[in-house]
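One protein chain is absent from this view; the other protein chains keep their places.
This part shows chain A:
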Amino acid sequence: MPEVKNSDDGVQVDLIGGERMAGKTSMEKIRMILDGVRDGNIVILEEGLSPDEESKLIEVTMTEISPDEFSGIEIETYPRSKTSDSSLLGRLMGRESTGSKLTVIGPANQIETLHKDENLISALISHK
């Protein structure tokens, strides 16, 4: 996994390529993301998550929040998820295109701002 790791009090950034996620189940992806974030890492997904996986990520995150340990996640996606194929034919065919998207996920207590505009996601990360 490509990663940037600084000194002991630095912040690790994990960039997870699409191929690494391709063979995994939804729960395996969510486990990988939350394990990284709970270690204090910033996780960047090259291909983002599907809407169903995003829903499960929120659900599992909620079950793992505990006082003074883990308060949840900050998440931002670029570009914003499109309504994919919203045509009647597309829906009848069961198409679920998430489009090309890049998702940044980090621990809520360390990401001070996660700002997104048209073509930039910027995060200010504090040390623990």
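In the analysis below, a contact is a pair of C-beta atoms (placed from the backbone, for glycine too) under 8 Å apart; a residue touches a chain by one contact, two chains touch by 3 or more; residues count from 1.
The criterion applied here is as follows: contacts and distances are computed from a predicted model.
Going by its UniProt record, the hidden chain of the complex is named "GTP-binding like protein" among "GTP-binding like protein", "CopG family transcriptional regulator", "Cation:proton antiporter subunit C" or "Formylmethanofuran dehydrogenase, subunit A". Although one chain is not displayed, chain A still touches it through residues 50-52, 54-56, 58-63, 65, 67, 71-77, 80-81, 83-84, 86, 91-94, 96, 108-109, 114, 116.
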